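One chain of protein is taken out of this complex; the other chains stay put.
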Amino acid sequence: MTNLLNIVFAEPYRLGLALLLIMSFVGLNAAYLVWVERKGAGRFQRRPGPTEVGYAGLIQPIADAIKLLSKQLILPDGLDATLFRAAPLLVMAPALISLAVVPFSEKLLGRDINVGLLLIFALGSINVMAIMLGGWSSRNKYAIISAARVVSQNVAYEIPTLLVVITMIMVTGSMDLNEIVRQQAGGFWRWNLFRWDVNPLAPVTFLIFYTCMLAETNRAPFDMAEAESELVAGAYTEYSGMGFGVFFMAEYANILLGCSVATVLFLGGWQSPVGIGPGLFWFLAKMYFLVFSVIWVRWTFPRTQFYGLLNLSWKILIPVSLFTLILTSAMMKMF
Amino acid sequence: MTSAETSPVQAPRETFVLNLGPQHPATHGVLRVKLTMDGEYVVRAEPVCGYIHRMQEKMGENRTYAQFLPNTSRIDYLSAMTYTHAFVGVVERAVKLQVPPRAEFIRVITSELNRISSHLVWWGAFLLDLGGFTPLLYAFDDREKILDLLEGITGSRLTYSYYRIGGLYNDVDEAFLKGTREFVAHMRPRLKMYRDLVTENIIFRKRLIGIGPIGAEMCRKYGATGPVIRGAGVAYDVRKVEPYSVYPEFDFIAPTFPEGDSMARYLVRMEEIAQSLRIIEQALDKLPAGPVMAEKVPRVLKLPAGDYCYAVEAARGRFAVRIVSDGKEIPYRVKLRSPSLSNLSLFEEASRGMLLPDALAMMGSLDLVIPDIDR
Amino acid sequence: MEPQDDAQILKDCAPFVKFAKLDELLALGRANSLWPLTFGLACCAIEMMAAGASRFDLARFGAEVFRPSPRQADLMIVAGTVNKKMAQAIKTLYDQMPEPKWVIAMGNCAISGGPFVFPGQYAVIEGVDKLFPVDVYIPGCPPRPEALIEGLLKLEEKLTGKRRWPVVTPK
Partner (left out) sequence: MNSKLPLSIPFQPVDYAAKGYHFDAVIAPDKVVEMAAALDAEGFVLDTITGVDWMAEGQMEVVYDFFCLEKALRVAVRTRIPRDNPEIATISGVYPGANWHERETHDFFGIRFAGHPDLTPFLLPEDATYHPLRKDFVA
């Protein structure tokens, strides 16, 4: 996209167009990932899932969207209306902006900047704050409990995530996502997932990143924010209509982002594992495989207990990721 | 680390009241729990009942014995067969009706099928409480097979009213007997699959083991029965201790687990499904021929003055009917002793100092049917 | 131009131009995305769960998204007996649901009090339509899951004016 668009458009327009494309990409994906989730859940549970609304239920997301858009937006009495309205947007926006630096193929990326990784993780923390705002401004006890949970959960999981990312930055020596992908050229054994030479625990690093990604996107088995059987609908309890719809979409946008970053960091991004095929195809294939695994996990595991979740982070993930970091730096120093 | 160890409840700093229900996904019906909380710790959990009080005892006092019979399958709708069994049992006992053996055997078979279907619903709903959605659908899939069998002979999926005073509504057919054998053969490997899929899951084990301990003494003080007391290591099962119907003829055990935590109650129920399958198999083998209705059932039933009791082991524990008769066609007083009420009454004491999700997991492990509490 | 001419032009164009009315689109969207409130009262709730489970699968019609919060639900399935103690709570739940919203009264208890009505009864509300408007009534004690699905189709029919499948009458 860069080269082509550079010719046609001047910089500000180009970025605007890129954001527009990303927004439609995310919107379409969020809608159809819901469909995949519902279909997938159906298959995991020996039932057909949506079938009647359009062929194989393909119009289902559109019907849902029409309904949510035309639904009354209730502002319950006595809440902080500004924050209540801002929260869904604040959840959505960082994911959209972050996707602008993700290289979908060598050429197809919104903005090629050399601190892309930094940008993503800097924006990623806004997401948490937004859910907290939503919960807090709702003036609902369930929502407040949920907000408190989200904050402590995300604080606990930011640390191992960042430790893993630092390890990867050390391995690759770059914060430029495209550069990281370029380094992994030449077959799947060159992926960062298999960089035994500098990081003997590379697959473990990937697993830690994957777990943290599940936790940070509030997906099962770490879906404390929306723990249905405990907190009704968690931070979203008071949101109706599209307010809830945007939260719902943001969840999928964040999954997309998380899986994209995992693909870039560990699975070689748009590099083909066997040396053939277009980059975009391989990137999407890898990313959607990860997305599918996220859905798979959700419909298989029960929810963890809250202290179990924090114990996992503070007692296992952080020490292990610290150890990997030290080990990697030692390896790099020695060899 | 269990939640009670780190609980600040000994000296709560600042508390707030959280109203759980009457519409809340975890209460499986319309129970309301008034929670006084310190953060996420439960300082006091006060169940508020009565949101589905349906006057069952009052209705017992203004209709005849036969007319009250359909009500019994609507008290605990998941375990309708056993509840009807208790009611027909008490009337048969009072008017000294001899029920034909074939009818008693079929009662045992259907009661045990009903117990399995009840436990399956509980299993799915309990996993739903823990945030796992898929097992519910697996459980309902197997449950549909039982419902097909029972529907074939009773005409109803849930509220059977299949037992009549003096016997049964009708005899079972070949399709039922064959289908039941097939179901037993089908269910055994499924139980193994459930174990592999859920019981061995590490997240699941961590959420249950050591959580929500209920001791034998607490069960005794509150009158908790069924899987709750057997999960505390006491082998109390009405079918064993106070045998009724033809249960003494079968070889089965009342499974107990001494730990008293949520896991023990879970394992008791899973083991009970296996034991029920054993009973069904033996009953099918021994099923005698003959009529299914006693010969001389009086058209107008009048119980001699006095009071009569009959207790059965329902899926949730001991269910007892006490009828006080003054010699008329309608009872003077019908008292229904529901297991869920006694099982829930210990919740306030047992949940003190627990974290909210743990307390809800423990409430799920008590297996409550709210209309059974409220009657 | 005279208004009659407008009408005439519209009529002339009818074979070539389709005027998709927004209302119809909205109705179609709403009818195909009825999210029920997770709200079971008694026996009927078990059949409601069964309707959502594998054999009957409400998901086929996009109605399996049981939302625990009334703010996100479109449809309240009153599945069971409502008594006087519950009446206030259920009315609050109805008020908390955002417009447009629909109610299905599932089972005899929700329709009329069902088997629990007798002279001198002191607890049961004799029909939830005494509390708020009801769109579809499903009789039965309890209704089978198929009946619930039929009720859902009836509600869709009410919204869109069209029936999803033709009705098959037994010969």
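Chains here go by letter, A, B and C, matching the order in which they are written, and residues are numbered from 1 within each.
Here is the rule we go by: a contact is a pair of C-beta atoms (placed from the backbone, for glycine too) under 8 Å apart; a residue touches a chain by one contact, two chains touch by 3 or more.
On a predicted model such as this, the values are computed, not experimentally measured, just so you know.
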Neighbouring displayed chains - absent chain, whole complex: B, C
Touching residue (missing chain; options C:Arg71, C:Lys85, C:Lys101 or C:Arg144): C:Lys85
Contact with the hidden chain (one of B:Val172, B:Ile214 or B:Ala311): B:Ala311
Residue of B:Arg63, B:Arg93, B:Arg205 or B:Lys302 in touch with the missing chain, whole complex considered: B:Arg93
Touch residues of chain C, complete complex, unshown partner: 84-85, 120-123
Residues belonging to chain B that touch the chain removed from view: 49-50, 53, 55, 57-58, 61, 90, 93-94, 96, 220-225, 229, 234, 236, 241-243, 306-311, 318, 320, 322, 324, 332-333, 335, 337, 341-342, 345-346, 349, 374-375
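One rule holds in what follows: only the chains that are shown with their structure count from here on.
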Selected pair, greater C-beta contact count between A-B and B-C: B-C
Separation of chain B from chain C, taking each centre as the mean of its C-alpha atoms, in whole Å: 32
Chain A and chain B: spacing of chain centres that average the CA atoms, whole Å: 44
Multi-chain contact residues (two or more partners), chain A: 45-47, 228, 232
Residues of chain C touching at least two other chains: 38, 53-55, 68
Contact set on chain A toward chain B in their complex: 41, 44-47, 141-142, 145, 148, 220-221, 223, 227-230, 232, 299-308, 311
Touching residues (chain side chain A, partner chain C) in the complex: 38, 42, 45-53, 57, 59-60, 62-68, 70-74, 228, 232-233, 236-241, 244
Chain C - residues contacting chain A, complex: 25-26, 28-33, 38, 53-55, 57, 59-62, 64, 67-69, 71-72, 74, 96, 98-100, 164
